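Missing here is one protein chain; the remaining ones are kept as they sit in the complex.
Up next is subunit A:
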Amino acid sequence: MAKRIDVSGLSAYYGNHKAIDDISMTVEPRSVTAFIGPSGCGKSTFLRTLNRMHEVTPGGHVEGKVMLDDENLYGSGVDPVAVRRTVGMVFQRPNPFPTMSIFDNVAAGLRLNGSYKKSELKDIVEKSLKGANLWNEVKDRLNKPGSGLSGGQQQRLCIARAIAVEPQVLLMDEPCSALDPISTLAIEDLIGELKERFTIVIVTHNMQQAARVSDRTAFFNLAAVGQPGKLIEIDETERIFSNPSVQATEDYISGRFG
């Protein structure tokens, strides 16, 4: 199910602008890896290179290798669509499809990729909604529009939608930044459960959140505005937050930044 990600020498560009420079790291399967760092340091860009969403942006291109177990995502002949089926993504702002019901939203990934029997879909939708801890709240109104849910519920709906296609890896780009503390707690609990089945990478600005949910933490930084972002260090979360090996990490975490 879950796969290991091995990144080596990865740089990403927007047109001529280099956004991240020469990043190498390993993301362990069935674990949560958190990316922290100041705004603009390339965390989200790096995350998006892991399922080839970066190249959706006009001018976006990548150098380097991203190995998913033993397959290079950027190897020749690799279909980005197939990559995205394997590596799912949850976005910063909840974005359920406004024209679809709750059921259709969860089934969207499956239905848009091929034909499934109604009963099959029902089982997968129920399983995914249960997996996202949303089933009890919406089981009586699966045919209502997904945009009628609260922000936290919408975000869990998006997580259900992402895990319905059974990806190997789940990328989360600040999934809680638009949510209140209670919804955030619900999602953090969910992340704890999901890591049994998926490899999870989460970008967050909330240091406490990184400390709470992740097994390993990567700290990104940039030398100056306009310079590409770099990976400063990646280590066990406990070590990063107690005794990091780089001074910049400690400064950032303790708020003595800049």
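Note that a residue touches a chain if its C-beta (ideal position, glycine included) is under 8 Å from a C-beta of that chain, and two chains touch if they have at least 3 such contacts; residues count from 1.
Note that contacts and distances are computed from a predicted model.
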{"item": "Among \"Spore germination protein KC\", \"Cytochrome bo(3) ubiquinol oxidase subunit 3\", \"Phosphate transport system permease protein PstA\" or \"Lipid II isoglutaminyl synthase (glutamine-hydrolyzing) subunit MurT\", UniProt-listed name of the chain not shown", "value": "\"Phosphate transport system permease protein PstA\""}
{"item": "Hidden partner chain, touching residue among A:Gly9, A:Gly75 or A:Gly148", "value": "A:Gly148"}
{"item": "Which residue of A:Arg85, A:Lys127, A:Arg197 or A:Arg212 touches the chain not shown here", "value": "A:Arg85"}
{"item": "Touching residue (missing chain; options A:Asn72, A:Asn95, A:Asn206 or A:Gln227)", "value": "A:Asn95"}
{"item": "Missing-chain contacts mapped onto subunit A", "value": "51, 53, 56, 58, 81-86, 88-89, 91, 93, 95, 97-99, 108-109, 112-113, 144-148, 158, 161-162, 165"}
